[in-house]
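Left out: one protein chain. Kept in place: all the others.
Up next, chain A:
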Amino acid sequence: MTYLIGLLSVVFLVLAIMIVNKSMALSKGIQKDSESEVPVDGANNLNAVGMVLFLVLGSIGAAWSFLHSQPDFLPVAASEHGLITDRMFWISMGIITFAFFVTNALLFIFAFRYRWKKNNVAVFYPVNHKLELIWTVIPAIVMAVLVFTGWRTWRDITSKAPENAVVIEVTGHQFGWYVRYSGNDDSKLGNYNYKLIDDTNNIGIDYTDQNSFDDFTANEMHIPKGVPVLLKIHAQDVLHSVYLPYQRVKMDAVPGMPTKFWFVANKSTEEMRYELGKADFNYKLNCTEICGRGHFGMAITVFVDEPEDYAAWCKQQKPFLTQNPTYLAKVPENLKAKAGKYIEAAAPADSSTAETEAAPVAGTSSALR
């Protein structure tokens, strides 16, 4: 509503300027003929005043709207690299806001100050190399500093993931995300192949690779807090983009070209709930590359758990093979014995599958406590 009032006042201001403008033009209309050589009309001073008015009101509007919107910005980053980029963002914002106000102020004040006056003569001032040098070098230095700091941060963020990183595979498809974990036994993701995709094995897990046997999938994402997490990102059909706004993580998912992004989440879901004062808050993983009709709704819930909660959650998860024993048929003969373990382990507990299947769905970090 406040915005509407703001808008209306702007509209009325413009209307007021228009009316004064018109009347001035009419009153000066009589004198205009003697000045026919110079293309100036009675509105010249008003337009000049408009420049300053725009500067003043615009600056107030910019400052006010910023303060008004600030509570709705993303909260402090919930990842280690995010804290660094956030700080860099606000420092850069400070620099450009300074430049924004100074240059715009000069522009509008000069426009007002040097408006046309009869008998005034403009200064013939075609060049000043010293001035030009100054305003070439100063931006160049500022840019050099920004580039250097930005490059160092970028290099760190995109460096190779640490050895101990928890590997999680995210696969984008129209319109959702599949998440696969490397399992509780070998912590290695098995291969996948898009040609193996079917209605059940919708990631295309390759069961000729023994690393696949203990991999489990989920329709939500759990990540441990304070531990490096490496996202291995795929897309099945068209481009998608993994976006974790609160963790400042973004990386495209490209069909045929695996991508990756590693980061350390440093605020659990619980902590963020506490910080925001919202008991039902959940992190989301959204899509930021246009992918079709359902693009805007392509999201899954993300839980950042304390490491021990995460470990407990993982323990509860049953490998995909356990839940879908028919895929044992895809396992080559020499590995059948190894894969069989995952089937046999589940066989006696057949009655409990309902329970284990329910677990991931209800498995919020709070539920684990």
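The rule is short, and it goes like this: contacts are C-beta pairs under 8 Å (C-beta built on N, C-alpha and C of every residue); 3 or more make two chains touch, one makes a residue touch a chain; residues count from 1.
By our rule, contacts and distances are computed from a predicted model.
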| message | Leaving aside the chains you can see, what is the UniProt protein name of the one that's missing? Options: "NADH-quinone oxidoreductase subunit I", "Branched-chain amino acid ABC transporter permease", "Cytochrome c oxidase subunit 1" or "Fumarate reductase iron-sulfur subunit". | response | "Cytochrome c oxidase subunit 1"
| Which chain A residues touch the hidden chain? | 1-4, 6-7, 10-11, 14, 17-18, 21-22, 25, 37-41, 43-44, 47-48, 50-51, 54, 58, 61-62, 65-66, 69, 72-74, 82, 84-85, 88-89, 92-93, 95-96, 99-100, 103-104, 106-108, 110-111, 114-117, 120-128, 131-132, 135-136, 139-140, 143, 146-147, 150-151, 153-155, 157-158, 173-174, 194-195, 197, 199, 204, 233, 236-239, 241, 243, 245-246, 248-252, 254-257, 259, 276, 278, 281-284, 286-299
